[in-house]
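Only one protein chain is missing; all other protein chains are in place.
And then chain A:
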């Protein structure tokens, strides 16, 4: 909503955005808008312990999808010794339907850098890597420029602003594969290995990058830090409408009138997001289902639209808040085809480490394809339901397979009849038609 006036106190993440030209906020503009004052304040007034306690008090939760408390994650880092330690910024945004980090990376690179420098100080790291998705070309260019600007102003490098804090940020770009966004897979990828997730424990805080203590935080999480340092944890707690603190980039995509991403307080209803921000469904289209936070979250329906957008409320209605970027499915979309598309993605992006994921996902794709082609058998729904359990939580090293099961299990639960209709089509004439189609293909 463009008519909303953004104040630093109400829109800490996005008030600096150039909403008209959508230009990146470079260092001069960032300085004019209070940029790097949180860093200066912190270096003069706070110890690493103070920063960790402040972030703990603020109850900031990770914005990558899992929602772990950032302050607690930081406090898991061992006491300072002579071993190097690392801060990693997870900028490998690839969850289908998610486009929030891209905005922060492309248009507010300095806000992220300031957040990273403060976070690096808090966990007493001297080195950080931004693991950026290779396809985010403008983000790469803008971050490169911003890092040089920050270095020239003395915000990065040796003895930052005359203090004894030394910090370096390196931009590392990937070469595809969704799984790199999983924090331990990200570490493996950064080490130049296949991006297979690692078994936890040991957690990255103890054994991370090159075996050293490592903290991995999402772009949006880190971008929240400067405002918390400047305005304090009480302010941060008060700006939300729910138990989850602060603001969150939320969005709606699909056949809505105004698809986009907006900074809103936690706890606004999904209906408000859909109707006020996304301006409702396009003319002639009805809402059939929606995913609250990315491809790996359970479908909800119109009945759930009054749910509060926060971690607890969304899980109470049977889904997951995830990345908070919602997707509307309209009535023209066949749910079986949609789930087939989602499972093809998960199947293609499985790293192949765990058997249930490596073998189960292609199997699911095959079964769903048979539903779409009209020759699924009655028991195939049961097989799918069984696979939802076999690929569910606890069966694999990481959350890739369980995430892939969320849309499938909820689609079967909510739209079972659409799956059954595919079976009923299964008649002799249908099989004949498929045979003809295949013959036609061969003749070509």
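Side notes on the structure shown:
Just so it is clear, contacts are C-beta pairs under 8 Å (C-beta built on N, C-alpha and C of every residue); 3 or more make two chains touch, one makes a residue touch a chain; residues count from 1.
The definition used in the following text is that contacts and distances are computed from a predicted model.
According to its UniProt record, the chain left out of view corresponds to "NADH-quinone oxidoreductase subunit E" among "Circularly permuted ATP-grasp type 2 domain-containing protein", "4Fe-4S binding protein", "NADH-quinone oxidoreductase subunit E" or "Phosphate transport system permease protein".
Contact with the chain that does not appear here is found for just one residue of A:157, A:232 or A:260, A:260. Contact with the omitted chain, checked across A:134, A:157, A:356 or A:392, is made by A:134. Checked against the hidden chain, the listed residues A:148, A:175 or A:389 yield one contact partner: A:175. Those residues of chain A that touch the chain absent from the view are 84, 93-99, 101-102, 133-137, 170, 172-178, 189-195, 210, 251, 253-255, 259-261, 295, 325, 327, 329-330, 333, 338, 341-342, 344-345, 348-349, 351.
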